[in-house]
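Below are the structure tokens for one structure; questions will follow.
A single protein chain has been omitted; all remaining protein chains appear in their positions.
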Amino acid sequence: MHVAAHELVVATAGRGFVDVTAAVNALVVNVDVGVATVFVHHTSASLLIQENADPAVRVDLEAFFARLVKDGDPLFTHTDEGPDDMSAHVRATLTATSLAIPVRRGRLDLGRWQALYLFEHRTRPHERRISVTVVGSARTDR
Amino acid sequence: MHVAAHELVVATAGRGFVDVTAAVNALVVNVDVGVATVFVHHTSASLLIQENADPAVRVDLEAFFARLVKDGDPLFTHTDEGPDDMSAHVRATLTATSLAIPVRRGRLDLGRWQALYLFEHRTRPHERRISVTVVGSARTDR
Partner (left out) sequence: MHVAAHELVVATAGRGFVDVTAAVNALVVNVDVGVATVFVHHTSASLLIQENADPAVRVDLEAFFARLVKDGDPLFTHTDEGPDDMSAHVRATLTATSLAIPVRRGRLDLGRWQALYLFEHRTRPHERRISVTVVGSARTDR
């Protein structure tokens, strides 16, 4: 059993999804059985595991969140950084800041249609820090 | 300290909740102190820890989600598998794909009224794969 700490910096193009599955998979190649804890160090971006087959799923998800959590909602008072400031915090609250993903034989054990996304909630591009902590046993088959 | 990997396949009867607490408890009987990471390998079903005392809690939860995320919402374009296709992905996004649950003396350390449910979001029955990764110390009292 051991533990390893990694960090990724992900550049986003503004609101939307960045697939980080391959980047995280690269960090677990030497692990046989374990867990990768993925954590985003921000309060206006989050993590999401969702379908990677049909891009329309992500389009519809974004449309749903845009309707549920309106930018510029008059309810919001925390608006210093613009109409997408507080809505981004709410979106992050409704999704995940941390995810614990099983690792098996050097790969994230995701379902056939699952990918891991960084979900950027701000409209402008940002650099987002993600940390990955891997706890598990070492592979002996390679 | 060691790590153990387990897998459960859960048959659902369509939209609703399946209590998997006992099935996961059976996987941690030899662990003294640790964490069980439960992960569902699907994007239209999720995990939930909620009250197990009054079944009305689950009835009301389902009613809330049915109203918040409408099947057949004209907003959705990902509708190949029917009116509950995209709504299922949204419901899964608003709930949990992974949960990390403390283990103490061979049992999940859940609160008195907490149970662990698989939350099926599709209207038809499905087989759902759940993996459980247990990291912890071994019991020496048995």
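Order of writing sets the chain letters: A and B. Residues in each chain are counted from 1.
In this section, contacts are C-beta pairs under 8 Å (C-beta built on N, C-alpha and C of every residue); 3 or more make two chains touch, one makes a residue touch a chain.
The structure displayed is predicted, hence computed values, not measured ones.
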item: Hidden-chain contact residue, picked from the options A:10, A:23, A:63 or A:94; value: A:94
item: Contact partner of the left-out chain, one of B:5, B:118 or B:135; value: B:135
item: Contact set of subunit B toward the excluded chain (per top definition); value: 1, 33-35, 48-51, 54, 56-57, 59-61, 63-64, 67-68, 94-96, 99-104, 109-114, 135-137
item: Residues of subunit A (touch criterion as defined above) contacting the omitted chain; value: 1-5, 37, 39-43, 68-69, 75-78, 80, 86, 89-90, 92-94, 96-100, 129, 131, 133, 135
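One rule holds in what follows: only the chains that are shown with their structure count from here on.
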item: Subunit A-subunit B separation of Cα centroids, rounded to whole Å; value: 20
